[in-house]
Every structure is written in structure tokens, then in C-alpha cells.
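For this view, one protein chain was removed and the others were kept in their places.
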């Protein structure tokens, strides 16, 4: 692993700087929107379930400097990538290897949770998250399937979450071919988010 | 203007918290991706040309705490909104009222520039930005028209910018209608970015 | 109502030529894809449930010259628009005013059905359609909500439909503003289709 020159602890790490292996990675445009929806605070305790390469967890850790980020991943190759990326971007994460639902039992409480992968156990994971999420806490689900999109949306409505948002994002990136810029699509992603309790903003002007 | 409870100096301010008037506003998903492409550092000097309501400039200022953000807007209503939003989010911007190309003459140099509106003078503005942008500086253009998309892309290629990226972003937001979630589209936006000189990342593993 | 010069009985009637009222209308790009997914034959008997302005039914009738198109619409204003559009485009439709589920009871059988609106009774309508649809018949659902998208997809999978396709379509249209082309988004639409029985194509090279 060569050294790279990237020692900014600010948002917007280019995708190509992460060690990636064959693990699917949240693309930087999706990462930016996901982190935006998390409405992180400096002292937030954040849980990233299905952390993949750790890219979201690492950018979250740059923001939550007085908080803590826990990255859960059940794929051992993913765990190694997260460790490598932590080293590369000089970030400390609490990395835990295992199944999301099982590991959730061992975690006390948190302010934010992002579900990037649920291994087919979305409902169990969201239910456990709901129990352990602090009041005014925020859940963000990144979905790539119709079923996860639907189930996450239903779950948040049924639990009476505030500020439920359902976003679909279609990104295309230009690839240079001689004098041309060929637009290539990334797969669409659905970002479902909501806030437990009264929501982050209690009093506002409309 | 009522008071709102939002005193986080972190990314992800919800759109509805900004004072907006009738000025077009960069939506929060686009804002997040734009700021990501700016690859801001804590000490960056940032220029926002066509700042609108100031939403990008304000989030940039939260990140660039040892730097400085200059917001240029030629619409006087916009200037007032930027001031109100600065007050609301407790941020200090260097706000300048006037034409982008003219005001650029008065500015020394900067590390980052985002062009949200060019008033039909894109080429002049990009040329001036190019002259004043520091080496390894980054330009980001948010385009809503085919012509701005094309011209910004051409400009960056012709100037030999590094890491030129052309992104198209189509966002839709779910609107709750009884038990249904109706997906409503935001207009597509094109985000063109590039880095002067050798680019931010000089040495890297591929 | 002025007369217009459009007497082609071929695909691609421009949206602006339809009498539209305030009834939501399937946009021509969506209409084209929907009709494509219907895989119409010249002698098909086609049902259009929630026909709106009749635009899909009218283009289907241009293709199914030895068949028949039945247009169901529960909104009386819609019925009048369908009649006006039939007159305008010289097409004969079997127009029926009323609730989709109830009217389905009165219809014998058909080869194709497109569900453009279900008035909250999607499951009942799809179940009735399934009973009355001929073997190798095709169902196409146009959905604008997450819930309809999910339920239509689930229904087709549970009924063992062949060639189930789930398509999302995001269209933007350029609007000329002086020398600029501003891209304006249409709302995303989801087109779910499937074939009863063995599907249209029984034997093929892969």
C-alpha cells in the first residue's frame, strides 16, 4: 500500500482514494447525500451497519470528532478494508465483525444509524435500532432494491418517525473518450430517513 | 423571523430551515454533492459566485473554520437572504453585492470557487477564476442548462484541468399522500469540477 | 375546439395535441414505453384502466386495428376528454364510466391490460385482471408511488408471471430560455409488466 497525500479531515474524499477490494462501495455522491441526511453533530454516536469499505463511517468520523463511530460489517474482507482505510485516513472507528442484528444486542445506544446493508434482515435491524436509538435520533437507510425501499419507508411511517424523507438519486458520470464526454450511469439509490421522537427541529418558522 | 433550534456547525442543514424568499435555492442533495466536489480544507478561501440564498456558502463556512468564504450575488434580494441566513446559522461570510465578473477583479486569490450562477457570463467568469485560483485549487460549476454544462466542460478540458468530473444528478423526493409516497422529481443538475495544476492528489496507489 | 391537422394513425402523437383539461396525462415518453411493454398485436383486445385523457388507449387503438380497446375511467371529466380525443384522432374506443374493479366484473376477457390508475384498489384490480386475462396475456402497471411499484411487483411475482419487468423512467425536457436550454424534470414513473402463462416468446435463442 503506497502512501497518498490526503490528510484533510473534511468532507469529500474522492472514491479512488479508498482501498476497495471487491466490496461494493457507496459512491461519493451517494455518500455525500447520506451524510447530509444523517444531520450529524460533533458529539454524535453513529452506527454504520453494513459498513462495506468504511467510506461513510470514515467521513462521519471526520465530523463527529467528540463523538464516536461504530462500523459493523459481517464480511471479513470488508473488515480488513475498513481497517486499511482507517489507517489511510487517520481515523479511529470502533470496528465490529459480525451480523448486524446480533451485534446490535451488544450496543447500548446511539444518536444516528445508517443502514447500508441488512443481509436480508432489514426489519429485525430497524426494530432493534428503533429500541436503542436515542430520542431525536436519526435513521438513514440506503436501499438499492424496491423491497428495501418499500420496507424502510413503511417501517418509518409505522413507527411514527418525524421528517420521513424518501429520496431517489440517479447519478451519471462523464467518462472522457477523446474529445467526447460519455455519460455513464451509476445504479439508482434510494435514501430513506426519519427522526425518532419529535425530530431535530422543534420550533421553526414556516 | 422566529428562532429555530439548529446550532450544529456540521453538514446537512435541511432546506426548510433556510430563509428562502423567491430566490432559487440549491437543494440539499445538490448542496451536499457540490460541497463534496469542492474537497474543502479547514483553511480554504472559498468563493461562491451566484450565492443565491447562501446555503452552499454557509455550509462551506462551517467546514472552513480557519479559512474564509466570500459570497457574491448580484440580486439585492439574494444579498438580504444571505445576511438573514448568516445570522440564523451563526456564520460570518464576506458578502459582496454585484456582478460576478466585475467583483472578481477586486479579489486577490482563492483556493476554491463554486459557480452557481453566471448571469450569461460563464466564460468571462471562468477565465477570471482561472487567473486568480491558486495552484491545486478547485473549480465547481453547477449547471442547469445544456449550454452551461457544455461550456464548463470544454473550459476545464481546454485549460488542462486535472480530475475533471462531469456529474449529472437526478433527484426525486417522496411526498406523502395518505398511505402513498408519490415521487416528485427535482430538475436535473450537472456538476462540473476540475483542479488547476497537478490536482489535489499527487501520489497515489491505483 | 379548433381542428388540427394530425391524421396519422401511427405512434407518437405529441402531448400538446390532446385535449387535456385538468386531468393528469401520461407524458408521451412514458406513453411510448408503456405501449412498447404492452407488446400489442393487431388483433389484441386491450383494457385501459384509469384511462385519464385516453392518450394510451388512442395510440393502442391505432395499432390494434383488428382488435378493440376498452377505456375505463371513473372521473366524469376524464370520460368527456376521452370522447373529445377519440373524435380528434378518429378512433373508436369502448369507453366505460365507473370504478375499475366494478367494471371489470362486466368484461369477459382480454389480451392486454394497462393500469394507469387504480383508485386505491390495486390489489382487487390486479386480481380481477388476472382472472380475466387470456393466457399469454400481458399486464402493464404505470406507478408513480413507491407503494404501487412494490405491490404490482409483488403481485406479478406471486402469480408466477413470466418476463416480469420493473422499469424506472426519469425524463427531463429542455425548455428554451433565450440561448439556453433549461432541463426540467418530469416526475419519475415506474412501469411494471408481466405475462400470464408461458409468456409471449416460447422458444428462443439465448
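Per-chain residue numbering starts at 1, and chain names A, B and C are given in the order in which the chains are listed.
Just so it is clear, a residue touches a chain if its C-beta (ideal position, glycine included) is under 8 Å from a C-beta of that chain, and two chains touch if they have at least 3 such contacts.
All values reported here derive from a predicted model rather than from experimental measurement.
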item: Touched by the hidden chain, restricted to displayed chains; value: A, B, C
item: Which of C:31, C:96 or C:196 contacts the chain that the document leaves out; value: C:31
item: Of B:146, B:159 or B:201, the residue in touch with the unshown chain; value: B:146
item: Hidden partner chain, residues of chain B it touches; value: 146-147, 149-150, 153, 166, 168, 170, 188
item: Missing-chain contacts mapped onto chain C; value: 1-6, 8-12, 14, 16-17, 28-29, 31-33, 35-42, 63, 153, 157, 163-174, 176, 181, 183, 200-206
item: Where the unshown chain meets chain A, residue by residue; value: 144-148, 170, 172, 174, 177, 179-188
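In this section, only the chains that are shown with their structure count from here on.
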item: Arrangement of touching chains [line / ring / star / complete / other]; value: complete
item: Interface residue overlap between copies chain B and chain C, same or different (over half shared); value: same
item: Equivalent-chain rotation between chain B and chain A, CA atoms, steps of 5 degrees; value: 180
item: For chain B paired with chain C, centre-to-centre distance based on mean C-alpha positions, whole Å; value: 42
item: Two or more partner chains touched - positions in chain C; value: 146-147, 170, 188
